[in-house]
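Shown below is the structure under consideration.
With one protein chain held back, the other chains of the complex are shown just where they sit.
Let's look at subunit A:
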Amino acid sequence: MSGPNTDYDPVEVAAVSPAELEAARDAALAAIAAATDLEQLKAVRTDHAGDRSPLALANREIGALPPQARKEAGQRVGQARGAVSKALAARQEVLEAEHEARILVEEAVDVTLPTDHDPVGGRHPLTTGAELIADIFVAMGWEVAEGPVIEAEWLNFDALNLGPDHPARTMQDTFWTEPADHHVVLRTHTSPVQARTMLTRGVSDGAPIYVVCPGRVFRTDEYDATHSPMFHQVEGLAIDEGISMAHLKGTLDHFATQMFGEGITTRFRPSYFPFTEPSAEVDLICFVCRGVGHDDTGQCRTCRGEGWIEWGGCGIVNPRVLQACGVDSERYSGFAFGMGIDRTLMFRHGLEDLRTLFEGDVRFTTAFGSEL
């Protein structure tokens, strides 16, 4: 900063002449306007508004003027400097905006570039399928019951009215654990969970039983496109006063509709299961052809033209089962049903080969995301 001019030099006074000032101001304004980027503007600022610029020098000379001339010269120099400063600021703003806009343009990327740096995970459809089913029932006020996969023979068979010589035992080829006379099996169905529920919880006035039991089960089937020694079932059990086949039908119709869509209901055919009497096979209206059996292109592939899909088994709980599990069969009745989760997924999603469920190929699992 320059102090008051003490060594007055009359030659320099010419600098504050109005013409000179105007010329200096106009030169500055022209240079400002001509600056095309912030770099140039910076140089212009130094040349025309810096310490050694004509206007700065002129300002410095004001103090040397005779007092009577100072006011006027001061005004003139001030105006000129003000105009330059204002122009600089305005130009600065314009150039900065241009600069920022240019950077945004320059920084543009190809947004179609891949972004798959992070690994993609997923849950298995057997897991999420079981959850979907569980949720349908939980929403109706049911609970989800579970039990061990290695189970006591008594719970897997005897308690379910499958006595040691019951022919139905040969229908379910069972894995026995060693030694076989210890009466422990890999459960052949999730029904022992039903027995456990009745045995541990009992049934009383305020607490009827409404449970679904999804889980892993085993049978000595050779492994091929439609059979597996390990598969998954979901069974349901309702024990209450006044339970009838109508409630069973209502529940399965609701389940089918939730799982496969509006209008997809079930039908019963007489069948035989030791744990239920009366027993029924339950078929589902084919959700693809909606029971018609064919479409414009020919026979429906999902139901093979039947219009119905075999879904599972069900019935009224045999009172002998209630008896073995400590439920008063005079007062309470119940229904039970069961179906394969694997099979349900196979036809729901059009899977051709059961083995894809157990191979662990990530391309299979990730296709389903983390919820069904």
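A few remarks follow.
Going forward, a residue touches a chain if its C-beta (ideal position, glycine included) is under 8 Å from a C-beta of that chain, and two chains touch if they have at least 3 such contacts; residues count from 1.
Just so it is clear, contacts and distances are computed from a predicted model.
With the options "Phenylalanine--tRNA ligase beta subunit", "Cell division protein FtsX", "Biotin attachment protein" or "Sulfate ABC transporter permease subunit CysW" in hand, the undepicted chain maps to the protein name "Phenylalanine--tRNA ligase beta subunit" (source: UniProt). Checked against the full complex, the one of A:17, A:177, A:204 or A:226 touching the unshown chain is A:177. Counting the whole complex, the residues of subunit A in touch with the unshown chain are 113-114, 116-124, 126-127, 131, 134, 138, 140-144, 146, 148-155, 158-159, 161, 163-168, 170-171, 175-184, 186, 199-200, 207-208, 210, 216, 220, 222-223, 229-230, 238, 240, 242-251, 253-254, 265, 267-272, 277-281, 316, 318-320, 323-326, 333, 357-362, 365-366, 370.
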